[in-house]
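A protein chain is absent from this complex, but the other protein chains hold their places.
Each chain gets a letter, A, B, C and D, in the order it is written, and its residues are counted from 1.
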Amino acid sequence: MIGATHYVALSLVLMCIGLVGVMVRRNFITVLMSLELMFNAVNINLIAFSFRLGDLAGQVLAIFVITVAAAEAAIGLGLIITLVRLKDTVALEEADEMGG
Amino acid sequence: MTLEQFVPFLPEIVLATAGFIVLLLGIPLGRGGVRQLSIFGVASLMVTGVLVWLFGRPADGPALILGDMLVIDNFAVFFKLLFLAAGAVAIFMAAGFLERFGYGGGEYVSLILFATVGMFVMASGASLASLYVGLELMALSVYVLVGYFKLEIKSNEGAVKYFVLGAASSAILLYGISLVYGSLGTLDLQQIRDSLTSVPTSNPMLVLGMVLVCFGMLFKVAAVPFHVWTPDAYEGAPTPVTAFISVAPKAAAFAMFMRLFFGAFASGIDHWRVVLWVASAATMIYGNVAALTQDNVKRMLAYSSIAHGGYVLMGLVAFNQTGAWAILMYILVYAFMNFGAFGFVILLESKGYAGEVIGDYAGLARRHPGAALGMLVFMLALAGIPPTAGFMGKLYIFSAAIEGGYVLLTVIAVIMSAVSLYYYFRIVVQMYLYEGDEEGAEPAEYLRDRWAEVMIAICIVITMLIGVWPAPVVGWAKTAASALGVM
Amino acid sequence: MDFLIANFGAILFYVVAAITVAAAVAVVAFRNPIHSAVALLLTFVMVAVLFILRHAEFLAAVQVLVYAGGILVLYLFVIMLVRITDLGPGRVFLSGLAPLAILGGVVLGCLIAVGILLGSMAAGAGSTAAMTAVEGEALGNTEAVGWILYMKYLVPFEVVSVVLLVAMIGAIVFGRRDAALAGAGEEVEP
Amino acid sequence: MKLYDLIWLIPILPLLGAIFNGLVSNRLGLSKTITHTVALLGSGSAWLLGWGAIVQWILDLGIHHTHIVSLYSWIQGGSLRILDGSTADVNIAASFQLDAVSALMVSFVTFVGFLIHVYSVGYMHDESDRAYARYFSYLNLFMFSMLVLVLGSNLVVLFVGWEGVGLCSYLLIGFYFEKDWCAAAGKKAFIVNRIGDWGFLLAIFATFMVFGTLEFSEFFPMAAGHPEHYATAATVIGLLLFVGAIGKSAQIPLYVWLPDAMAGPTPVSALIHAATMVTAGVYMVVRCNVIYRISPTAMLVVAIVGGLTAIVAATIGLVQNDIKKVLAYSTVSQLGYMFLGAGAGAFVAAIFHVLTHAFFKACLFLGSGSVIHACGGEQDIRQMGGLKKYMPTTYWTFLVATLAIAGIPIFAGFFSKDEILAKVFEGGAADLNHFGSAYYALWVLAVVGAIMTAFYMFRLVFMTFHGEFRGGEEAEHHLHESPWTMTMPLVVLGVLSIFGGLVGIPGKLFHHPEWNLIERFLEPILLPIGHAAEAGHDVSHHAVSLGLEWGLVFLSVAVASFGIWMAYRFYMGAEAMVRPKRLAERFPLAYKLLLNKYYVDEVYDATVVGGTVKGSRFLWEVDARVVDGAVNGTALSTVGSSFLSGIFDLRVVDGAVNLIATIYDVGSRWFRKLQVGFAQGYAMVMVFGAAILLAVFYLFKLN
Partner (left out) sequence: MMDFQYGYLLNLIVYLPLAGALVMMAFINKENSTALKTWATLVAGIDFVISVPLWFLYKPDGAEFQFATIKEWIPSVGVQYIFGVDGFAVLLILLTTLLGFIAVYCSFTAITERQKEYYVFLLLLQTGMLGVFCSLDFILFYVFWEVMLVPMYFLIGVWGGPRRLYAAIKFFLYTLVGSVLMLVGILTLYWFNANGLAAIGLEGLGNEPTFSVVHLFTIAGQIPPEVQFWVFLAFFVGFAIKVPMFPFHTWLPDAHVEAPTAGSVILAAVLLKMGTYGFIRFSLPLLPHATIKAVGWVALLSIIAIVYGALVAMAQKDMKKLVAYSSVSHMGFVMLGMFALNDAGLRGSILQMLNHGVSTGALFLLVGIVYERRHNRMIAEYGGLAKVMPLYATFFMIITMSSIGLPTLNGFIGEFTILIGVYNHSWVWALFAASGIVLGAAYMLWMYQRVFFGELSNEKNKDLPDLNRREQWTLIPLVVIAFWIGLYPKPFFERMAPTVDRVLERVAVAMPEQAPTAAEQVAEIAHAPAGEETGERGE
């Protein structure tokens, strides 16, 4: 019988993939995609739980998450555009003016 | 759901609307009319303030409104007023700065207003859902604000870093929320609190959820090890924004932090206290020590604000009534002294990020004694030297920690606050002990700007006032904190 | 055969899950962002399927619409816009960091997993009961969600709308080319 | 109003003089006349008042009455729990007391002091006005201190004077401060004295701890009342006090400062370093005779130190060629005799010797002063000779004084010194405190010392006044007798050196003990100890038969004459100066040893002084490096991690003065390395940080 546990495990895997993606990719766009993966992972969790608990709050929250994710995507892409304008690159780690 | 129910929600509505209007006004005005927009923005903030005062305050005890999404209590009021003040200061301080750098004011002001709305929700959210969206609203606005000087590489870079890390961390936060939801079946803080008293908090998944939420919050308050975004975001952001985000979002984050951990997750304290203890100690040490060798004032203040976050966390670790109101007190004090300090950075900063290096302050006492004196006051306050407000803030935090019995933590804290004096005084040394005419020194010119100066003056007055006569503020903080009903 | 029927749900789940994970990995692994985008699309869809498996049809719809329909298109547009798709051979990953990063991710994952597994073990018994209880009726249907969304979660909903507004502003701020500003910008360009 | 109620005024009068000369004439540079008038007024009035007071005291109250004048309560140290468990108030009064011994001291201190003031008028006349004023203010100040010392009615007031005279001697030795060695000598004197004072202070504390009071009139009776009860305490106190005395009265091992002290003007040497200050130690021991008498050990120590000093100083004196150095060592040696006497229980004799010594030694110094004056500052007797015909007065007075010190009968020195020798011998004979043999040994030493005394004193006389002048032509022209202001005191003192001794005729030799005025006069200060201890007293009477006593007398006369004869053989007539050379050649080592004063100074410099200075330098290094470093080192804990980064060593090697800053600096930079500068890096920091936090969390949660 497939329980919440399976879903949670899956979402955890997705989460980690997303996290690793954020860390290893140089291309800002792909990094953004990885972020989306992480949000999806969360959503899987929420849905699984809401189903298990027979409670809709989870789903509602998931909707918010999706929306927010969309908004973040928009801003992120905007940032990419400026980055490209200023430095003519989409390589995230080349934004390293500051540090230390 | 009747219309009357929305009355307490009025402030948020007004603010959002005002933000929208400013945005629209801003489009035709383009780069001009910053001042007018600022006045409009601040006016709307004031109106909101009045509304908060009229409808925001609970008639009798905390009240849940609008489907238990928001709670109306003194705690929220305290923070809301703080946010409003912060917003106003940020807008007024920015006006001259934006003009100097040739950026339009419309988006800026509206973003500040929207961010304020988000923080309102964070401060008064009664459900994980509302808290989360509030958080995101605030965060997104701030991302944009940080990147607002889109032609400055640093600005953009700061925004990028802040954004990427912020998004990741909010995912973590959400993950935590989902776990909590999964194990308790509700998003409403009140219910969470109640069920936590019944459900054994030993449930690892639940506790893990709390811890992940805690991580998310720690990111927002820039606590080690989630502080990494801070220095770059602060340094990169336009200075008024830096001032704003170093104060308001941080305060909002702490407000949410307290809502969650003094309110909903209170009975889980024994599980996550250790995390906070470590984070707090690490933050204080890291922030202060790393700040010692910073030559860029904005960056130094960034580290210093990390460190201050650490002090505030002590209040959470202590987890007692004193801690609760001490945090409020500290945040309030910190808001004004930090704003003041950044105010001078703003006044000294001209295009090309001149005026950010410590050397730029050389001999300020000679050329502008008033300014130097003001800066001195803020440096002392940040270092926690009486009779400034900074000391009063620290006093209560430390007091709370001692009451909690966390002597070691307190000792770390006091030692570190002594250390912090060193880097704050590096600026003082430049201002007073150097003449500014040594070879190789080209001190930045001090660009007069009435509005900013008035704001700074207000900050000075408040900083000194609280330092000398803190009783009333302490009173408010206590009433506000009591709304949380910690033990 | 009977086995298949008996455990259809399970099998389906495993298959879908496998595809999801594979797609996700592909997103991270593909060199060309466009390919990654396609893989991402696959992931979204699969997640939507999982939603359906958990009786969240409405959400599944939203997922497909917003993500696949909205966000992904946005991505593709940007990719085209910036025209810098391929960072060139060997410059896909932060080669230096990659192993460390994976290690970190895995470690963190495991740490979290520990918690969750322990947790679900602890709460396992009760949950199955709850699930079976809600098994029957049509849960997660659009109207139910809509109802609760507008009755209870109105405030967050409103706020989210503002969030979108802010996103829009962000897009404006970052996207707008401003000749004058550019002029102003040149001065600061080193 | 009786004069003896005004004894507090006796010190004050010179003080006024000092203040006037110091503040007014020195600042304004008033003429010498005014200066020395004031000075003489100061000391003279003190003299008159002193004698008047004493006379009235004797007449009205009698010598058995100790008259105490308490001015005001000075130090209120609160109450302390003392040894016997009771609590006593530390309440020290500024009070003065007039009794036999202080009367005696006052009488001759004021008198000799006055004479020397007079003398100085002549001696110092070619100093500049200011220097002149300074000199006299110092001199008056000294009178003040000395009188406080002798009049003080408790240990603390005594200590005030004690330190005061130390200060004045410091100032006066360093009077010619332009000369480095004078200044150095002054400093040396003060510091060596301070070492003594260290003992004195501890003695005071011990006394209070034991008796709960510091007033002589209170704790002497207590001690005398229960000798056996206080015996141990008395030993401690007595020895500590004696440490003070050693310093002040230049006894072994602290005598080194006195010869150097001759750097000061000669009158000063006469007054301070011969007549008065250096005898303060003796005075103190006599004053505290009760303490010593109930503590045999202390007494023996006093005797031994005294005896050794007497002989050692005498030997050194044999070969010195600086006229004042010779006198200095003879002073040391004479002081040794005094202590020897005191140590043998002859307190009266000791004081008696102080008195006579004051006369003849002052006379000698003043004489030498007038010689030096005549020879234009020349002090080497090898450059003198035959001065007899140029300065007869000086010569005769000098000769008289020499005879006195040599111990020729009817001269003052004879009586006192003989008294001491006799008492020491009796001490041996009576097996005093069962240390008989020790006292015999000391007696032998003393006798040998007497020979030497006679020898080197006459050596001095012969080489200075007889034979041919060896100072060269043009020096010879300047030779002249000194002005009356200088000769007058000489004469007076000379006379006193002859007849001064008559106050202490050893009457018992003629079955007339009452003839010995001084013994009768001082008798009251020798409180009877308990009841058994009369023994100590009786001994001196019956232990030695009369015949033997006479024998001793003759012996000492013989001894003295022998010494004189030797000196004559060596330094007069045909073979003058030849024999000594021959002797020196025969015993080169011994000669060098003596000539260099046993190298004691060198040894001290090498060990004590050098040691201290080196030690302090070393400590300073330590302070600069280690202590500072250690304190700063605590910062290590803050950033111990930073040891890993090589920067750290580099910094330390740099030897940055401010280690703490360095360490924080390093730590700071190390921390900043976390701030790698690009987003993914930050993400990793966060992830790992989170992992660590989680791990910590689990660790704490699982237990």
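Keep in mind that, in the parts below, a contact is a pair of C-beta atoms (placed from the backbone, for glycine too) under 8 Å apart; a residue touches a chain by one contact, two chains touch by 3 or more.
As the structure is a computational prediction, the values presented were derived from the model and not from experiment.
Enquirer: Need the list of shown chains touched by the one chain that isn't shown.
Expert: So, spelled out: the chain left out of view touches B, D.
Enquirer: I'm checking contacts with the chain that's been left out. Which of B:Asn74, B:Ser127, B:Ser183 or B:Thr410 qualifies?
Expert: Residue touching the chain left out of view: B:Thr410.
Enquirer: Determine which one of D:Leu16, D:Leu61 or D:Leu202 touches the chain that has been left out.
Expert: If we include the chain that is not displayed, D:Leu202 is the one touching it.
Enquirer: Tell me which residue among D:Phe190, D:Phe360 or D:Phe465 touches the hidden chain in the full complex.
Expert: Per the contact definition at the top, the residue touching the missing chain is D:Phe190.
Enquirer: Per the definition of touch given earlier, which of D:Ala100, D:Val160 or D:Ile316 contacts the omitted chain?
Expert: Here the residue in touch with the unshown chain is D:Val160.
Enquirer: Take the complete complex as the reference. Which residues in subunit D touch the chain that isn't displayed?
Expert: Listed in rising order, the touching residues are 22, 26-27, 72-82, 90, 94, 130, 156, 159-160, 163-164, 167, 170, 174, 177-180, 182-184, 186-187, 190-191, 194-195, 197-198, 201-202, 204-206, 208-209, 612-613, 615-617, 619-620, 623, 627-628, 630-631, 657-658, 660.
Enquirer: Of the residues in subunit B, which ones touch the absent chain?
Expert: 320, 365, 380, 385-387, 391, 395-396, 398-399, 402-407, 410-411, 414-415, 417-419, 421-422, 425, 429, 432-433, 470-471, 474-475, 478
By our rule, only the chains that are shown with their structure count from here on.
Enquirer: Using Cα averages as centroids, what's the distance between subunit C and subunit D in whole Å?
Expert: For subunit C versus subunit D, the centre distance works out to 100 Å.
Enquirer: Counting in whole Å, what is the centre-to-centre distance of subunit B and subunit C, each centre being its mean C-alpha position?
Expert: About 30 Å separates the centre of subunit B from that of subunit C.
Enquirer: Quick check: what residues of subunit D touch more than one other chain, meaning two or more?
Expert: Subunit D, residues with two or more chain partners: 672, 675, 677-681, 683-684, 687-688, 690, 694.
Enquirer: Residues touching two or more other chains, restricted to subunit C: which are they?
Expert: 94, 97, 101, 104-105, 108, 112, 114, 116, 120, 152-153, 156, 160, 163, 166-167, 170, 173-174
Enquirer: Give every residue of subunit C touching subunit A within the complex, in rising order.
Expert: Residues 9-10, 13, 17, 20-21, 24-25, 27-28, 30, 33, 36-37, 40, 43-44, 47, 50-51, 54-56, 58-59, 62-63, 66-67, 70-71, 74-75, 78-79, 81-82, 84, 87, 91-94, 97-98, 101-102, 104-106, 108-109, 112-113, 116-117, 120, 124, 127-128, 130-131, 133-134, 139-140, 144-145, 148-149, 152-153, 156-157, 160, 163-164, 166-168, 170-171, 173-175.
Enquirer: What does subunit A use to touch subunit B in their complex?
Expert: The contact residues of subunit A facing subunit B are 4, 8, 11, 15, 18-19, 22, 28, 31, 35, 38-39, 41-42, 45-46, 48-50, 52-53, 55, 57-58, 60-61, 64-65, 68, 71-72, 75-76, 79, 82-83, 85-87, 92, 95-99.
Enquirer: Which residues of subunit C touch subunit B in their complex?
Expert: It comes out as residues 112, 114-116, 118-120, 122-123, 151-156, 159-160, 162-163, 165-167, 169-170, 172-174, 180-182, 184-185, 187-189.
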